[in-house]
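A single protein chain has been removed from this complex, and every other one stays in its place.
Take a look at chain A:
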Amino acid sequence: MEDDAPVIYGLEFQARALTPQTAETDAIRFLVGTQSLRYDNQIHIIDFDDENNIINKNVLLHQVGEIWHISTSPADKGVLATCYNKTSDTKVMTCAAVWRMPKELESGSHESPDDSSSNTQTLELLCHLDNTAHGNMACVMWEPMGDGKKIISLADNNILLWDLEESSAKAVLSSSAALEGKGQLKFTSGRWSPHHNCTQIATANDTTVRGWDIRSMRQIYCIENAHGQLVRDLDFNPNKQYYLASCGDDCKVKFWDTRNVTEPVKTLEEHSHWVWNVRYNHSHDQLILTGSSDSRVILSNMVSISSEPFGHMVDDDELSDQEDQHQEE
């Protein structure tokens, strides 16, 4: 690591949703969705120029509500989906919608010359994912490596597979599955596996992780009690089939081989409170980033269970250094 000064970017509001711009392969670009109950929410497009070590940003208004989840199309840089809270006086409903950002922002880097507040631009709504019959939307997943036509959303206890038609102007529910069981079941998060021709997804509800085949919409595996408490997030190893990382309220990060779900392949216990997110690095899958409400983000180097367990990386040093970043949610 070079001794670059840390680059800091401050948001006006608290935020919980962050995603990379998946379709962008050259630049390093993230989208952040804010949460404010009283003001118009925003989507910040953050462009990190690692050569000059500076950040460029653009702000889009997202007026329909606070953003709980955000994801981007793998095919079209300008298309994204959000899950947002629609608040009325007596009711909060989490909806999902697909949006298109203004053309000139797609490739970022055009720093608007003026202050962002003066000329904030607005997202163009492509379509709503109609969830009136299904409940609150927890997240939206795009088909990885796809053409940006298929998305899956998790709404309470339903898995909904949508086809986007007419250049994403219309979302048609193509199939769905519901999780049945006693009690009030609710999906907390899910991931679409990039392997097996993108026919599998994994979902988390309570302490359980389940795998589904989206062709038949049947459960294919189930990790009961994957974590001692609620499972918060999942991620598939992008380079190694069957490998899945999960994190949860028991402060642990676990790695699973979905072919044998009786025992985790490995367990990390670095955090001192709930682990909210876990993500693999897309190319170097030994690098795992986890975020927790102990106000820490931890980058771990898990060479032994990566796709290159014998280490072709130049950097053999322990990469996992803990960055004490304060993460305000």
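Throughout what follows, a residue touches a chain if its C-beta (ideal position, glycine included) is under 8 Å from a C-beta of that chain, and two chains touch if they have at least 3 such contacts; residues count from 1.
To be clear about the criterion, contacts and distances are computed from a predicted model.
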| item | value |
| --- | --- |
| Omitted chain, identified by the protein name its UniProt record gives, among "Phosphatidate cytidylyltransferase", "Dynein intermediate chain 3, ciliary", "Vacuolar protein sorting-associated protein 51 homolog" or "DNA primase" | "Vacuolar protein sorting-associated protein 51 homolog" |
| Full-complex contact with the absent chain, from A:T25, A:N52, A:T90 or A:N197 | A:T90 |
| Options A:E24, A:D49, A:D130 or A:D294, residue touching the unrepresented chain | A:D294 |
| Touching residues on chain A - with respect to the absent chain | 10, 12-14, 36-39, 85, 87, 89-92, 184, 224-225, 227-230, 250-251, 262-263, 272-274, 293-294, 326, 328-329 |
